[in-house]
Every structure is written in structure tokens, then in C-alpha cells.
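Mind looking over this structure? Questions follow.
All protein chains of the complex are present and in place, except for one that has been dropped.
The block that comes next holds chain A.
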Amino acid sequence: MSRAETYAATGAAARAPRALWSLGLLRNELLTTFRRWRTLALLAVLAAVPVLVGVAVRIETGGGDPAGGGGGGGPAFISQITDNGLFLVFTAFAATLPFFLPMAIGVVAGDAIAGEASAGTLRYLLVAPAGRTRLLLTKYATVLVFCLAATLVVAVSALATGALLFPLGDLTTISGTRIGFAEGLLRALLIALVVAASLVGVAALGLFVSTLTGSGIAAMATTVGLLITVQILDQIPQLHALQPYFFSHYWLSFADLLREPVYWDDLLRNLGLQALYAAVFGSAAWARFTAKDITA
């Protein structure tokens, strides 16, 4: 145990080793998470979505007709893909953000604590002098890293597919103005970050659910179930007074980054809402986890 040695060696100064220890814990968590077949399968599914969309659009427009002609159906931006492969990135986010991405987050977040509990490894983790709060924070950080990784996987896969199948170049914003390809790439990156941040709320919710049960499967199912329920409720017009408080309500606001000038209102509302969910469910998870009897 190298971190134990590190710890013993610098035991006199309390702060530095604790930080190191946390980093070591985080690194371990990350390695464990990203080495799981389950995680890799989730990422592979996410990477496949843009490829599928790209190939479908390519086949459909093989004759030269623009996609989605007249109807404007399908995910947002799909009609622009044929002219500029960069739009595949935005289409991929519009296609994966409502379900695939949060589902993957729900699986990883739901598994975070409950998975350890059902595998019987949670008590061993707690034997180490980490403290429950720090363990919870590490778990949450791992889930957040996974959010970012999942989003970037979608973005990179979409960009690669788009570059292979379609021309790249200057793009027309949805406001009708033109921006250069470099700025387009920058906006795509910004959009990826916003999409990753949009998942912070689901991650906190999943973590909280994960502290409630000792069964990893139950936690994942509950989180994904909640996600679907909220998505359905968000479509019911009679609930419009409640909808601004659903974590998924402003998800598609990432498209506002493609307006010229950028329309910040909904973007900021989305980020604020995600921060609120993270604070409420994060602290609820803390309250639950630090007071819980660990039996497994």
C-alpha cells in the first residue's frame, strides 16, 4: 500500500498527506470505475449514437437531397449536418442528452455507494482513515469525471464521424450569422462543458439514492426511473408551474450557445438549477451516509 507508506512518512504534517490521500483515493476510484466492463460498455454505446446518426443521415442524403427536408423532424440541427459535419456534434448532444447520457450517469452514480455495499466492500473502504464525508466526496467527484468523460466521448465520436462523412468549414449559427470553423469548434467544446454540467444534478440525485439502499441494482433502477418520470412530467402542459424546477427542464438550452449573440438566460438558469440539485441532494446524501449503519 503505497499511500499508507506515504501517509506514515509524512504523518507529522497533517494537511498535506490528507490531500495526497484523497487524491490517491480519487485515483483508485477512477481506475476502478473506468476499468469496469459496464462503464466501458456504456461509453461504447454513447460513442455509437453519433456514428449511427451520421451514417443514417449520409445514407438518406446519398442522392443529394438535404436531410429532414421540409419537415424539420428528428433531433435539433439534423438538417444542417450534410453541409457541415460539425453540426453532428450538436445533433449528437440533442439526441443523447434527453436519455442516453443521463442514463449512463444514473448507472454510475447509483452504483457508487450501493454497489460497494452490495459487494460487501464498503466497510473495508471505511476502515481506511478516509472518513465518510471524504469517501462520499471522492465518489461524487468520480461520477462528475464520468459525466465529463461521457460527454467528451459523444463529442469526439461525433466530430470524427462528422469529419469523415461530411464536409467541414465555416458554419451558420441558428441566428443566421456566420462564424469561422475555429470558433465553431470552440463553441462545440463550450457546449460539451455545458452538457456535462447539465448532468451534475442527476449525478447528485443518483448518489443520494445510492446511499439509501444496499442494492446497487435497486439504486440504478430508481435513478433511471426517476429520470424517465421527470422527463415525462416535463411534457405535461398542466404542470408548467412546476417544470422550471425539474432538473431536465433546461437541458436543451445548450443550443442557445449557437445563437448570435449568445442567449444566456436559460443557460444560466440551467447551471443554477444543477448547482441547486447538487447542493440539496449532495447534502442529503451526506446526511444519510454519515449517519447510516454500515452492515455490509
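Operating definition for what follows: contacts are C-beta pairs under 8 Å (C-beta built on N, C-alpha and C of every residue); 3 or more make two chains touch, one makes a residue touch a chain; residues count from 1.
The rule we apply is simple: contacts and distances are computed from a predicted model.
Per the UniProt record, the absent chain's protein name among "RNA polymerase subunit sigma-24", "Outer membrane lipoprotein-sorting protein", "ATP synthase subunit c" or "Transglutaminase" is "Outer membrane lipoprotein-sorting protein".
Of the listed positions A:156, A:217 or A:280, the one in contact with the omitted chain in the full complex is A:280. The omitted chain makes contact with just one of the residues A:38, A:58 or A:259: A:259. Although one chain is not displayed, chain A still touches it through residues 11, 14, 18, 21, 66, 68-72, 76-77, 79-80, 82-84, 94, 129-134, 167, 169, 171-172, 174-178, 252, 255, 259-261, 263, 276, 279-281, 283-284, 286-288, 290-292.
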